[in-house]
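A single protein chain has been removed from this complex, and every other one stays in its place.
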Amino acid sequence: MIHHYAAEPGKVQDALSAVLQHGALSGTGKIAILPIDHGFEHGPVASFGGNIDAMDPRYHFRFALETGVSAIAAPYGFLADGLETFKGKIPFILKINSNNLLVPGGELNQALTASVDDAVRLGCVGVGLTIYPGSPATRCMVERAATIIAQARSQGLFTVLWCYPRGPELKGKERAVDILAYVTHMAALLGAHIIKVKLPNNGFVMDKSAGIDLDVSTLEKQINLIVRAAFNGRRIVVFSGNNLDTPDAIKDGVRAIIAGGGHGSIIGRNVFQRPWKEAVAFMQDVIALYKNG
Amino acid sequence: MIHHYAAEPGKVQDALSAVLQHGALSGTGKIAILPIDHGFEHGPVASFGGNIDAMDPRYHFRFALETGVSAIAAPYGFLADGLETFKGKIPFILKINSNNLLVPGGELNQALTASVDDAVRLGCVGVGLTIYPGSPATRCMVERAATIIAQARSQGLFTVLWCYPRGPELKGKERAVDILAYVTHMAALLGAHIIKVKLPNNGFVMDKSAGIDLDVSTLEKQINLIVRAAFNGRRIVVFSGNNLDTPDAIKDGVRAIIAGGGHGSIIGRNVFQRPWKEAVAFMQDVIALYKNG
Amino acid sequence: MIHHYAAEPGKVQDALSAVLQHGALSGTGKIAILPIDHGFEHGPVASFGGNIDAMDPRYHFRFALETGVSAIAAPYGFLADGLETFKGKIPFILKINSNNLLVPGGELNQALTASVDDAVRLGCVGVGLTIYPGSPATRCMVERAATIIAQARSQGLFTVLWCYPRGPELKGKERAVDILAYVTHMAALLGAHIIKVKLPNNGFVMDKSAGIDLDVSTLEKQINLIVRAAFNGRRIVVFSGNNLDTPDAIKDGVRAIIAGGGHGSIIGRNVFQRPWKEAVAFMQDVIALYKNG
Amino acid sequence: MIHHYAAEPGKVQDALSAVLQHGALSGTGKIAILPIDHGFEHGPVASFGGNIDAMDPRYHFRFALETGVSAIAAPYGFLADGLETFKGKIPFILKINSNNLLVPGGELNQALTASVDDAVRLGCVGVGLTIYPGSPATRCMVERAATIIAQARSQGLFTVLWCYPRGPELKGKERAVDILAYVTHMAALLGAHIIKVKLPNNGFVMDKSAGIDLDVSTLEKQINLIVRAAFNGRRIVVFSGNNLDTPDAIKDGVRAIIAGGGHGSIIGRNVFQRPWKEAVAFMQDVIALYKNG
Partner (left out) sequence: MIHHYAAEPGKVQDALSAVLQHGALSGTGKIAILPIDHGFEHGPVASFGGNIDAMDPRYHFRFALETGVSAIAAPYGFLADGLETFKGKIPFILKINSNNLLVPGGELNQALTASVDDAVRLGCVGVGLTIYPGSPATRCMVERAATIIAQARSQGLFTVLWCYPRGPELKGKERAVDILAYVTHMAALLGAHIIKVKLPNNGFVMDKSAGIDLDVSTLEKQINLIVRAAFNGRRIVVFSGNNLDTPDAIKDGVRAIIAGGGHGSIIGRNVFQRPWKEAVAFMQDVIALYKNG
């Protein structure tokens, strides 16, 4: 996979390799990233109140090491808290923007909570940020993403772009395959190195897709179209496990990702909201699927 | 406590230690900060009109020395006025933003009234600023906080973040425990070193908290949840004495802070709006509670 | 043509010459540019869904080499993907802004998706950007264009300005000859080196044009007026093939461009949405017309 | 007075001293500043049409020298016009923002018309700027003031802050004593060196002032409260002579300023709109009051 990034600076390629070569999935070309920004996005009570030990950042670092995920992605304070103990034991990705539930009026945007310089200081391999194509702030978010990607690149870091279609004209269509393929393609054109989207749950919904004769009747085929939208699979595309509420359902999703040519998963709530042992076993199952898939 | 800040530059840790090791609470792990920005926030007549001597910044510096508080926090002009006489006698924290009552329409934001460079020039150990999560300006305030925290850090200063939930959708819920835990957690993720919130006065109010099974039936338990939201107590969280109108009520609040695992108080109006002797005695009582608590 | 750009830095003149001297049209004073930003503007399904191989940037680079076009213009990620294999084989133009269909409310603006520095790093000869004179963002877009043109110039790159009149007061008049002459003239005054407009489809529509006695009764004459608006033909003006749905119609348009004094074409969808062989033959026909025209 | 500014850089203290030691009031601790920005604020016809000689900046410089005022304050073009002839003969203060009557809708803000660098180049001792606490632009104006004060300080210049409460919620209350004390206090906290307010004409009007037991029944007592709001008189506070239409009324105002502990006057229209001789005599009377007061 790394040779598809030949235009990037050597340090960025090394940083990507560090993730591809870390943990249980090392060398498989697949990745599993543990993201912990839910405390900012949904609040600590909603996120960790049911598993109070998870209030402590070190809980998640330990989980990441125990299960052998490829990297951990979180906001500044979280990574800083784990830095002394866990630096060098797992690749760090600094999630540099987040939304929060307290914002009135449902404003669709994300606040920058840290900088690329912070990522460098914390010894991260990459930065992560979220865009909401479809929101009234689309243009600003795209421009900010372009700027951050360029800053990160110049510092030797890769960028993970969380692409969540969202907005007044996309209600109910956020996970349609043509919409997800669209945002994936935008991310690839912006130069994102790892593209994160939700799993599709719908066929074509855009007027512009009318008349396009492509079979997107199964989840696997939908995933494959999204992957092809990433320069014919030449960019790493990973998926979340959202809305798949049982472990078995999530594992079915993983099988579809593998069959469709996707490169991995970003799973957070589905692990830290379960008891430790159950969560470890579940994550190891997911990793085993990718390893053997 | 200071080892929880191991990821921070040595100068920032030293600055935090300077506060933890100053005054009557030196070495206890608890702090009491004297904040004097009420003249900007509420006007000098409302703040000091009943105790006209308090119009003079030196009044408050003398009070701080007399009572042995850990630090004094105030806007630029105030600290500059006391600089010649009081520099080196007590840690200075520059409060770099403030709101004022003259702003029309109740705009929920704060104006930057000074800079990190000013703090350095005045020999401060830290800067303080306020955010209003829940206000229409939430995103801007969070981004500004992130920027100031990073600037201060790079200059060897810590940051105190005053976190006041406020906004059209939070009316009457500003001090609910899940809301306060939320803003405390946001502050920790932003990298704030000392987090200041008001005392909680309510249980869960957010829809997202529904179904979370945590006992928050007492002030102590509410405080404890807020402290846990600060990385399981790994960040310094201090509380105001607001809305506790009698000295005894405030002291009950302090007892709950201690029992709940909080790290101290920020008390202003409750001292400078009382006669000097009464205020000194009261502050000494509060400090004694923390010392012996 | 290049001597009309005598005021520009030598490196910018060299960059322009590189395009004028490349490919099948080398030395003819005409150019044909292959633009591939449709995936961002209209989505990958609508753009490439009917010809799925075109999801891969390399498809288009191969097409460009096969047909001998003068240059390829595309967003950052696309050019980066082709860099290793195709650098030095064809001039690269970095398209640094794009709109997208997901933006709600039909906002008429373009997001910067890359920078002049990116263009330099990718070894480009020029940058391209789009303005919408007539949109509520007209002033901002004009100012941004002026800034980008100056930045590019200082780095030795030329600028292609896509000038698309669009806005609430221009409905149905977007391709009127006086409107297109206007935006062409604006681009020339801004210092754009290559000006791209759509083919005109209408006579005068502006009140200000009343009483102007010019014959614009044919496509050729309309094109000629647009070219004259570019400092009497002293700037390179190229046209798109839009709304000319059959190959023959497009070729008629090319003949009118030649007769009217235009300098070439920018054709994208009309080639990559046809099968490879058909598209190659068609593009070669267009080039032959310019060569022999 | 100058020792109250001990925290300021030596050059700033020197600049303040230059004003305190200049002219007829040298060494008295009182100052009289001649401001000429009325041509921008109200137009040249309204300001100077009745005394056409006053269209010439040199008229005002000559007046300043003739009467021995402490400094002259004016916009860039005015000071530049007098620079060759009057430099070194009187301290220059560059007024760097102004409003104008042509702005539609009564927008309450001020345009920056020059910079601190301009002040340095013109050999000024200080800069002046106006804020409108209470206007919708309050936060922006406060932030700009903080920035300008810091810039000026770093260049060795002091700042005069014109504090004019104004806004939709302050109609008819602009000169109430608690409002004026408030803005004076804000200016002191912002680090302004000389604070300019209008003379008060009213008692307490803010809800927050209810219950405050202070005697503000006379102009002298109102002035004294405003002066105390400036750190108990530790900052220079000067007043305008506005709305006191006869020379005798203005002189009564000056007597109240002296009795209330104020530090001087800023008088413009009341001199240049009278005939030269009458104006000179009047200004000399005012100065004599301060000298002997």
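Details
The letters A, B, C and D name the chains in turn, as written, and every chain counts its residues from 1.
As a working rule, a residue touches a chain if its C-beta (ideal position, glycine included) is under 8 Å from a C-beta of that chain, and two chains touch if they have at least 3 such contacts.
Because the structure is a prediction, the values reported are computed rather than measured.
The chain we do not see here touches C, D in the full complex.
The chain omitted from view is touched by exactly one of C:Gly23, C:Pro133 or C:Pro247, namely C:Pro133. Contact with the chain that does not appear here is found for just one residue of C:Leu170, C:Ile223, C:Val237 or C:Ile287, C:Leu170. The omitted chain makes contact with just one of the residues D:Leu101, D:Ala249 or D:Ala281: D:Leu101. Across C:Gly77, C:Gly191 or C:Gly241, the single residue that touches the chain missing here is C:Gly191. Of C:Glu66, C:Glu84 or C:Glu143, it is C:Glu143 that touches the chain left out of the display. Annotation for chain D: contacts to the undisplayed chain at residues 37, 39-40, 42-46, 49-50, 52-53, 55-57, 75-81, 83-84, 98, 100-105, 107, 109-115, 117-118, 122. Chain C meets the missing chain through residues 4, 6-8, 133-136, 138-139, 142-143, 146, 150, 165, 167-170, 178-179, 181-186, 188-192, 204, 206, 208-209, 211-214, 225, 228-229, 231-232, 234-235.
Assume only the chains that are shown with their structure count from here on.
The distance from the centre of chain B to the centre of chain D, each centre being the mean of the chain's C-alpha atoms, comes to 36 Å. In chain D, there is no position where the chain touches two or more neighbouring chains simultaneously. Chain contact topology: the protein chains form an open path, each linked only to its neighbours in the line. A complete list of chain pairs in contact reads A-B, A-C, B-D.
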